[in-house]
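Input: one structure, supplied below.
As you look at this complex, bear in mind that one protein chain is not there, while each of the others sits in place.
As written, the chains take the letters A and B, and residue 1 is the first residue of each chain.
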Amino acid sequence: MTKNLRVKTSRFIDETYKVSFKFNGTTYYGYKGDTLASALLANNVHLVGRSFKYHRPRGIMTAGSEEPNAIVQLHKNTSRTEPNVRATEIEIYEGLEASSQNCWPSVNFDIGGINNFLSPILPAGFYYKTFMWPASFWEKYEYFIRKSAGLGKSPKEPDPDIYEHKYIHCDVLVIGAGISGVMAAKSSAKNGYKTLLVDEKPYLGGSTIYQNSEHFKINNQISSSWLEKEINEIKKIKNLEIKTRTSVAAFHGYNFLLARENLTDHLPLEQRNNKTRHRLLKIRAKKVITATGSLERPLIFNNNDRPGILLSSAIEKYANLYGVACGEKNVLFTNNDSAYETAISLNQKGINIEAIIDNREEIDSKLINEIEKNNIKIHKGYTIVDTFGYKRINKVSIMKLSKDGQKVIGSKTSIDCDCLGISGGWTPAVHLFTQSGGKLKFRDEDQVFIPNIYPSNQISIGSCNGEFTLDEILLTIPKTLKEFLNLKDIDFEDLEIESSFNKSKRNIWLLPSDKVIGKTKPFIDYQNDATAKDIKLALREGFRSIEHVKRYTTTGMGTDQGKLGNMHALGIISETVGSKMGELGTTTFRPPYTPLTFGTIVGRNVGEYFDIFRKTPIHDWHVQNKAEFENVGQWKRAWYYPKDGENMHDAVQRESKAARDSAGILDASTLGKIDIQGTDASEFLNRVYTNAWSKLAIGKCRYGLMLNEDGMVYDDGVTTRLDENHYIMTTTTGGAATVLGKLEDYLQTEWPELDVYLTSVTDHYATVSVCGPNSKKIVSQVIPDLDFSDESFPHMSFKNAKIGKIKCRVMRISFTGEHSYEINIQANYGKSVWEKCMEVGKEFKITPYGTETMHLLRAEKGFIIVGQDTDATMTPIDLQMDWIVSKKKYDFIGKRSLYRSDTIREDRKQLVGLLTENPDEILEEGAQIVADIKKSPVEMLGHVTSSYYSPNLKKSIALGVVKGGKNMMGQKLIIPMEDKQISVTVADPVFLDKENKRLNA
Amino acid sequence: MKNKYSFFSLVKNAFSYHENWEKAWKDPEPKKEYDAIIIGGGGHGLATAYYLAKKHDMKNIAVVEKGWIGGGNTGRNTTIIRSNYLWDASAGLYDHALKIWEGLSQELNYNVMFSQRGVMNLAHNLQDVRDLKRRTHANRLNGIDAVYLNTEQVKKFCPIINTSPDIRYPVLGGTLQRRAGTARHDAVAWGYARGADEMGVDIIQNCEVKGIKRNGDRVEGIETTKGFIKTKKLGVVAAGHSSVIANMAGLKLPLESKPLQALVSEPVKPIIDTVVMSNAVHAYVSQSDKGELVIGAGTDDYVSYSQKGSHDIVEGTLNAILELYPIFSRMRMLRQWGGIVDICPDASPIISKTSVKGIYFNCGWGTGGFKATPGSGDLFAHTIANDEPHKLNAAFNINRFVSGDLVDEHGAAAVAH
Partner (left out) sequence: MFVINCPYCGEREQSEFKAGGEAHIVRPKQPTELSDDQWAEYLFMRKNIKGIQFERWVHTHGCRKWFNVVRDTSNDMIKAVYKMGEKPPTK
């Protein structure tokens, strides 16, 4: 089969640069400049894949990103493998390896091909009607359905390539560098607009650039020569940036567009390492000019899907641009003049044309006259009724169309061929326009949708705006651009144009056959195997809207998103139900225009850059001392410090005991810190906390509880009055940002009259917390100048101090119930203060402890952790913290909600202590609590929120919430685990030192 | 009786080239009056009509839909079905639905492809672990299948998840509900429509409600683009647009309508055989029967009816997907779309009577309504027929926002909906 079908040198192909590649294991050669598709066609390979449902042999159909059939797997079983890649888009490179998909064992012999014979019982939506018996078997059916569905194979290894993002702000973005886009970019950039011109292909000039016919001339030059000069000119314009291999994926509101710039996919693998593969351009353009061109429509007739059937324009492109003949016996089938352009091109290159079949009866056109001069047979008023050849087309049969085009008449004749080009006219590529929110209108004359109402500052020009012929384009564009870009004059006003295109078209959405439709297979969606009869079936079953039909038949749901067939689906629906095309609407074109690699969208935000790490200034010390870390929000917090093979339990037991017996040290730098200043600072705190603040003396600290407006506990922490009008508030680690946000919200929007200023200072200070009976001895050595006597520096107070020359704030506050101090110092001194404490504390065996020990120590004291012991359904009353809710204050955030009928219930869940019968049994956090396990359904009273083994009390302790728990002190309850029931007693949540003696020990 | 769907009917119809299939539902013009009208032809609305006709012996029912049935969130969601909710009220509601799902294809004689491939919820920090364990215990006691898995078990159940301890937010464990899974969303709407139509329900498409007529505190009927239709009972199931309809009736709801986005990849051969949800890194993914990876993103934080969300949300979701599944980096996004979800402050729905007699609302499902479709329809039908809630939806009344007796699935657990 390997034959060389390279016909004539094309200036886009470098014949001195031979490239070898493999397809399905066979080595072939192409030239630099080829796509995989053009190189395969040059080697006479048409059969490249199998269809989704019926596994029918399929070949290359187009020469662009609309390709439905020729999709392949690249470099299978490697880390760079990629499924569903369009052969028409890949530029070949040395070492390229591609293989067919969705076939087993091979594309030539595919077991799945049996589906083609079963197709009579597999109409649209067959799966909704069957596989229901027996009920339990669906999973087994589904296993096989899934196996046969899917196309290529997902990669199995991480991606070796890198991706990145780039933001672009420009005055004018021009999408598409065909003749229209080039004219637009030139006009824009030359007039001082910062302009970006992008095109998905590796070259500029669209389809005009390989147009070599004498029939299309601009200023007496062949249109491609004229355009080439223009392109050379625009390359020199300074404020014009041109990006090829750049495909616009999405056009969002406010002229925000996403484009993918492909940087390495055309390079041999070994040249790709350490280079960025794709760059996602995030473009914000003041004005957008869409010049995305148009897509040729196929024709819908029986068996229109065989390998060797291509769009007529694709055949022309393969011949002119790549110098490849798609076949040796070519037949063209058309309803308009476009196919004659192809025929002229083929003829010029000496490629044989067997015949042209034209739907139209009477046509007067220069193009046709030239074809007739060359003695090529034209069958006017005919249609193809069937095609033959399993893996490659070898024959078509044709019949005469009736006057109304609804049926065929006369006798059937056959024409042998090995390639069939089809042309059903052109569809403007309005995908991006509609994505942006644009509204279309239907133009009856040539049955196309064109842009009508623009939602933003943008314009569509050229064939994507329904201007299909050279003269139309060149006559309208200058005027449109002048207006859109506010230009005084423009280059292209006095062009001499010669264009021989006759615009007549005989549009028949579904061509008739001599067989009943039930016996035919006129494909509309090639990839998903949806046929015209599937659409008719859907309509027969009551599906009326285009969205219903699309979903029922899967038309337009393939990887090509129905770029070829959607119009025909609409046409057939409107004909069948008798409604007008324009009234039916279109399906939604959803982004992206062509599929976009996940890696491209993610860019550099992978691996360690997925989310930032927040580290305290003392982090390195924790790492050096082998701490295990816990993620708390974005923070990395030291969790525990295992020593010599200790497990977590042992380490935490040791740390907890040391902190109570002598001294412990904790890095508390992650706690949120908000600096509050202003003459109304006290009033502000009165409003945001549940307790009263006006009377707090300067130099004193107070614990505060903050509620949501719904009365539920939101955050807590200690706030210190530094001065008359100056406080520092601490928040939970995870809540810091949201608390600040909430406070700002109230301050700016509800209470603008308050003179208060909030500043986040979380990162500005490091906080070293030293606790335990020896804490005073240690801290007083670190800060020798400060008076640490209980009289001068009692619990819940603060002092300004200096360590050496460095100012710091020392708070005597405690989250462990021990005598303890927190030193807050400018962040960059944090580590040295920590090290100083460690050094001084050596004689007291000062022990660093992590968050786990902190949690244990506070649980011994019955202190809550917001978010662990509360869950946004707990009021302060539920937490048995009535003492912190001011009865005197007129109002505070959340107060009113505490008096709703549900929040005043006595039997709400309340925080209690829980003690196990067996002191060694540690409850599971999250375990549910019940009173009567035999009751059905079991009534759950609450759950265990915190649970530890306390080395200081030598028993297990737990906190939990229990319905009506306040009044259940001493009562026995059950924790039902999967394998056992644990008996617990409701206890006071304060397990240790209820009298707070240790605070002053 | 309509054509019964089966393998044999497919074979039989193949002989007549499938020319003889009947309409799955008719396309009637509205009558002057109905005993009950359901506004909204999504899955929930059609199910409501179906159960009204089937279980409550009401035959003169219409479903009015402004576009085409199943065209709202029913056709736009990621089809996850599970019932492993924390609170008793939610567990009761969603498990009621799950039980109906398990026999739905047979009941409707329409294959809704309910695929019980399990749903896994991942934990990425210590509080996630506590929350998921809490939920697992609650589920077990509520008779809902749920197990807690450690990291190795997570990996075993879904080998392609990156469970390395070195990732930014390592997988610390997860829960698995095996009875959970996915279904074919369109089929649910179509199956209920076909079933309801067969029992005489009028399904009226392209009929937009323009106003609601009240006589004092009682409903009289609706003004539509197809004229005035009289009714004594009006059930509103217009997800996304619930507030718009409520405003017509002079009611105000505790809802905000926000954009929710989702996307699918190109189809590939089977690679992930379950549904995996992660709240902490916000990504959930499953694979459709067709082979597409179905990926749900989060909501934007502003009210919008534009059916478009911001790109940042999609980007953030895919960041999370690649964090958990680095092998998907070279997979490609095929389609991306947005829906409008109306969200209650407590992330639980409203299935309730209102202060207007004869008007009932079923709304506020947020991002998780699809899974409840059969249960929601059944319970809403009960509420409409009896003018009283069923015990399974009693907690989901509108009055809870006054009393404070919320069903707070937001605050309760780190569970994506």
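The rule is short, and it goes like this: a residue touches a chain if its C-beta (ideal position, glycine included) is under 8 Å from a C-beta of that chain, and two chains touch if they have at least 3 such contacts.
Here the structure is a predicted model, which means the values were calculated and not measured.
Colleague: Given the contact rule set out at the top, which of the displayed chains would the hidden chain touch in the full complex?
Modeller: By the stated touch criterion, the chain not on view contacts A, B.
Colleague: In the whole complex, not just what's shown, which of A:G95, A:G607 or A:G741 touches the removed chain?
Modeller: A:G741
Colleague: Using the definition of touch stated at the top, determine which of B:T136, B:T224 or B:S243 touches the missing chain.
Modeller: B:S243
Colleague: Among A:P105, A:G645 or A:P752, which residue is in touch with the absent chain?
Modeller: Within the whole complex, the residue contacting the unshown chain is A:P752.
Colleague: Check each of B:V303, B:I327 or B:A394 against the chain that is not shown and name the one that touches it.
Modeller: Counting the whole complex, the residue in contact with the absent chain is B:V303.
Colleague: Name every residue on chain B in touch with the hidden partner chain.
Modeller: Residues 241, 243-244, 247, 252-257, 300-306, 308, 310-312, 342, 345, 401-403 of chain B touch the chain that is not shown.
Colleague: For review purposes, identify every residue of chain A that touches the missing chain, sorted by number.
Modeller: Within chain A, the residues that touch the unshown chain are 252-254, 256, 284, 437, 455, 709-710, 741, 744-745, 748-750, 752, 890-891, 895-897, 899-901.
Simple rule for what comes next: only the chains that are shown with their structure count from here on.
Colleague: How big is the gap, in whole Å, between where the Cα atoms of chain A centre and where those of chain B centre?
Modeller: That pair's centroid distance is 22 Å.
Colleague: Which positions of chain A touch chain B when the two form their complex?
Modeller: 52, 80-84, 120-121, 123, 126-133, 135, 138-139, 142, 145-147, 149-159, 161, 250, 252-253, 256, 258, 282, 437, 516-519, 533, 537, 540-545, 547-548, 551-552, 554, 559, 561, 588, 590-592, 595-599, 601-602, 605-608, 610-611, 613, 630-632, 710-712, 867-868, 871-873, 897, 900-903, 924-928, 930, 937-938, 940, 943, 945, 976-978
Colleague: Can you name the residues of chain B that touch chain A in the complex?
Modeller: Going by the criterion above, the answer is residues 5-7, 9-11, 14, 16-19, 21-27, 67-71, 75, 88, 103, 105-106, 109-111, 113-117, 124-127, 129-138, 140-143, 167-169, 184, 186-187, 190-191, 205, 265-271, 281, 287, 289-291, 306, 308, 311, 314-315, 318-323, 326-337, 345, 400, 402-406, 408, 410-413.
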